[in-house]
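Just one protein chain is left out here, and the rest sit where they should.
Let's turn to chain A:
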Amino acid sequence: MPTSKENMYGDHISHQFNDDLSSLKNDFLKMGGLVEQQTTDAVNALIDGDGHAADEIRARDKVVDRMEMDLDEEATRLIARRQPAARDLRFVISVIKMVADLERVGDEAKKIAKFALTLAEEGQAPRGYVEVRHIANHVTAMLHDALDAFSRLDAEQALRIMKEDKRVDEEYQAAARTLLTFMMEDTRNISRCMAVMWVLRALERVGDHACNIAENVIYMVEGEDVRHTPVEEAEKVVGR
């Protein structure tokens, strides 16, 4: 049965149970917001050549890690104490999985910050930043929309994110080819272009994680596992 949105977290006979579920949701969204910010900041630090900002981002990853552990513990405690079933169970299980995705996004942001620092120290703007900006905008929007879909239990929006993933892959391939031509033009570009290539790779992974979150939202709402299934199949699940 598709989950009705009115009482995803509320309406339990036990009010404490309502509160536990709501606080798990809110803590997850806080972590999502932080990770989203980390990704945007890392890309900005790279493009602005801001080594100081890059340092801050790397330090802040510890907060992300801490949040991951706290959320896992919160979810474990909820299972142990409340034995959730049906939509509550799907919600808690999905959160546990999505937390892992968020933490990995945090790691990708840290990775981008590391390259931002290296490239800033080397000075001079290397090429490929247009592509970085473009893909970064795309994947951060996906991540934002995935968290939004989670927040609003919007399976249709989650489905749209799943479809976006293919476009990100194509954009990544195209950007990689462009960078390859820069490297062939002048071998002195290679090390810097490789760094940019790693950044693009990290961003492409952020898109994948956003997509995983979207798949979990569909599971949470519709009760069907749409991982490793063609988008057309997921469409049928959501369109029911």
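FYI, a contact is a pair of C-beta atoms (placed from the backbone, for glycine too) under 8 Å apart; a residue touches a chain by one contact, two chains touch by 3 or more; residues count from 1.
In this text, contacts and distances are computed from a predicted model.
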- [ ] Determine which name in "NADH-quinone oxidoreductase subunit J", "dihydrouracil dehydrogenase (NAD(+))", "Phosphate ABC transporter ATP-binding protein, PhoT family" or "Heme lyase CcmF/NrfE family subunit" the UniProt entry assigns to the undisplayed chain of the complex.
- [x] "Phosphate ABC transporter ATP-binding protein, PhoT family"
- [ ] Would you mind spotting which of A:88, A:131 or A:171 touches the chain that isn't drawn?
- [x] A:88
TODO: Out of A:12, A:134 or A:201, point to the residue that touches the absent chain in the complete complex.
DONE: A:12
Open item on the list: List every residue of chain A that touches the chain not included in the displayed model.
Closed with: 1, 4-14, 17-18, 22, 25-26, 29-30, 32-34, 36-37, 83-90, 144, 147-148, 151-152, 223-224
